[in-house]
Every structure is written in structure tokens, then in C-alpha cells.
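Missing here: one protein chain of the complex. Every other protein chain is in place.
Showing chain A:
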Amino acid sequence: MTFLVSPVANPGPTSPGPTLADFGHDPLWISIIKAVFLFVFLMVGVLMGVWTERKLISRMQHRYGPNRAGKFGLLQTVADGLKMGLKEDLMPRKVDKLLYFLAPVIIAVPAFLAFSVIPFGPVVSMFGVKTPLQLTDLPVAVLLILAMASIGVYGIVLAGWASRSPYAILGGLRSSAQVVSYEIAMGLSFVAVFLYAGTLSTSEIVAKQADGGSFALGSLNIPLPSWYAVLLIPSFLIYVLTMLGETNRVPFDLPEGEGELVGGFHTEYSSSLKFAMFMLAEYVNVFVVSGVATTLFLGGWRAPWPISLWDGANVGWWPMLWFFAKLVLLFCFFVWVRASLPRVRYDQLMHFGWKVLIPLNLAWILMVASFRALRVDNSPLVIVLMAIVVVGALGVYFRFDTVLQRRREQRAAQEAEEFDQLRDQPTAGGFPVPALDLPHYHGATTGLNRKEVPSA
């Protein structure tokens, strides 16, 4: 445990990068340049992202994918976007006009805003002005991301509600219930990160992941992992699951369960530019959750280990490349999952979110907190407290378990009873049922002697 108590500072070019104090000094024109860059980055990112996804998934399914528009089909998404613009824009008769109009805006804008606190790199000189490669940072930056995700849910609900169509409203309700459920698990998976980082500001969380200290083994200094994805593996794994649920992507893409709900909440938005907004928001949201994963768990814009040995890796404009590489890899992970997994059932989805992820998350948070408490003041009180909590939790679980077990046995007994009743009386329960147990099911011959007849 000694390495946790006294991390050996790693000398070298690992300057921790910008902190909250570096923000808020930009002149307006620098802010505008950064905002325009971010906007263009996300728009081009969506165009390229859709192409990448279609191309990758095609290759995984042994086909070519788009390869007609432009070199390698690179202009396919542009062509699709133009086509959407030239399609008839339907306004179904029954819709709530104002909300139907506003919903695509409400869903698209927060998706962009959530990206404003994602750090792209350290302080650089932009036209002679020293400024961090990040639009802005707040003392509550991660909270802003969660808030924007919540506002996005309004877009989903309102789109479903305003459409006045059963498919749309069901899709909207399902989608919002799913997103809020996974948002809890997502919010809880961040707590362990904040416990370690001691801040909600994204740039400082990246700075805290700069150096994991090193473990002195004799004269050898073994560098320890500094990414929270390694230090807090359970949190990271839970976050990865919730980011799939939060963005309504496969295997949690129930809002768009084509087989049952047509298009879900955007059923009534024909193929016009309004639908394009939903598409845009979905992909921007994928980038946002990937950016959050990069920032909070994968070391942000810092170069991964072998590259970080190079002195110039974490200074100047290079970090944007590492950030971008991590983002692209995460996006490819999304595509890989989509190509691999079938859609889950809705009750399984909610069961998993509420009954598995949340208790696991809370238990993990308490564990991390007690480790931290041991580090802060090394008192035996913590150990006693944790013992009480663990014993209490186990006690509750076993009591819970026996209750559930008893209930399960009762239900099984009841079903067996009903089965017996049905077997005796084919018309039990008021409607004819096929005989459930006939002699020939057990291999008995029913008075009919079959003889093997040689074919002529």
C-alpha cells in the first residue's frame, strides 16, 4: 500500500497541463474560432462517422458498403444529406405543430453543447494568444455534460408526444425511460473518478491522470498506470455499458426497434431535414460519450504509454492527434458492438440497469471511498465501518434471497398445479387446449402397429 500513500513524482516533461485557472481569459474572437472549429469538427465528424460505420459494418458482414459516391464512397453521407434536403417535408395532420417543429432543435443543440467542455489538448499559441485547446471548462464541467444529456431526453419525449402516433409515443416513452435509467448508472460510475480526482473540471481530471507515480523496486522505477480506466476498472466497464444505453445504440437500441415500433419516436418525421437533426444528434451523442470516456477514463489528450516516452508527445498540437485516435477507436468499438450483438429485450434492459448496475455501482463507490479514507486518515474506524456495511449488505441480501426463493418456489408449485389440472381436463380454464400429455409423447405406440415396408 505504500505506493498509494507516497507516489514518487515522475520527473520529466509530464507537465500536468491546463487547469481551471487557465480558462476564462480568451478574447471573444478566440472563443468564436474555437466554437466554429468545434462545430465543424462535429459536423464533419458525423459525416465521416456515418461513412466509417457503414463501411466497417459492411466489411464485418463480408460486403463492400458504400463505394460509389466519391473515392471509397467517402461522399456517400454528403449525398444522403443532400437527398434528405430535397425530400418532401411532411407535417402530419394531427401533430402538435409547435412541439413537432421544436423537438429536432431541442435534441440537436444540447448534443453539441455537451462537447464544449471536452479537452482536446494543452495550452497552445493560437495567433499569438496562449489558450488551452478546449472551448471552456467549468468547476462543474461533468455536470454540464449530464445536464445536456438530460435536456436531450426532452427532445425524445416531445418528438414522440407531438407526433400523435401510437408508435411514436411508445418509442418516445421507452427511449426516455431507458435513457434516464442508464443515466443514473452513468452518473454513479463517475463518482469513483471524482473521488480520485477531487474535481469536476474536465481539464483537471485529465491533469490528474498525467502521472500515476511509480513503484520503486530496488533501483528500478516501474511506472504505474495513471488512467482511471485501469485504476477503476469496474467504473469504466459500467460506463462503457451505460454509454451504449445512453445513446440508444445496439444492443440497447430499443427505441428504434424496427420490428415492433417502425422508427420509434421519429416515426412521423419523414425523410426530411427534420429527421436529419435526429440522425445528427444521435451521432454527436456517440461522440460526446466517447469524448467523456476518453477524458474521464482514458487519460484525455495525453499520449498512451509508448508514445509518452517521447518528450514532445504532450505539448503543442500533437495531443489533438492522440485525443482523436482515442475517439476514433471508441467509435469503432461502437460499430463492432453493433455488428456483433443482437438487441436485448426491454424487460432485460431495465432489469439490468436498475437491479444490477445501480447496486454494483453503489457498492463499488463505497469500496473506493473506504480505500480513500484509509489513505486520508489511517484509522481502524474505517475498517470497522466497512465490516459492518459488508455484513449488513450480506445479511440483507440473504434475507432478500430467501424471500425471493420462497416466492419462486410458490410460483413453481402453482404452475405445476395448473399444469396437472390442464392435463386432466383439456377444456379447463374455459378454452380448449391441446392435450398436454399423451401416451405417444412417451414413446408408447397407440394401438397402431407400424410395419417397415421396403420401398419398391
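Keep this in mind: contacts are C-beta pairs under 8 Å (C-beta built on N, C-alpha and C of every residue); 3 or more make two chains touch, one makes a residue touch a chain; residues count from 1.
Simple rule for what comes next: contacts and distances are computed from a predicted model.
Hidden from the displayed complex is a chain whose UniProt protein name, among "NADH-quinone oxidoreductase subunit A", "Succinate--CoA ligase [ADP-forming] subunit alpha", "ABC transporter substrate-binding protein" or "Protein translocase subunit SecD", is "NADH-quinone oxidoreductase subunit A".
Check A:31, A:125 or A:402 against the missing chain and you find that the one touching it is A:31.
Within the complete assembly, A:169 is the residue of A:50, A:124, A:156 or A:169 that touches the hidden chain.
Only one of A:130, A:351 or A:406 touches the absent chain when the whole complex is considered: A:351. For chain A, the residues in touch with the chain missing from this view are 23-26, 28, 31-32, 34-36, 38-39, 85-94, 101, 104-105, 108-109, 112-113, 116, 135-138, 143-144, 161, 163-169, 173, 176-177, 180-181, 183-184, 187-188, 190-192, 194-195, 198-200, 262, 267-268, 272-274, 276-277, 346-347, 350-351, 354-355, 358-359, 362, 365-366, 369-370, 372-373, 376-377, 379, 381-382, 385, 389, 392, 396, 400, 403.
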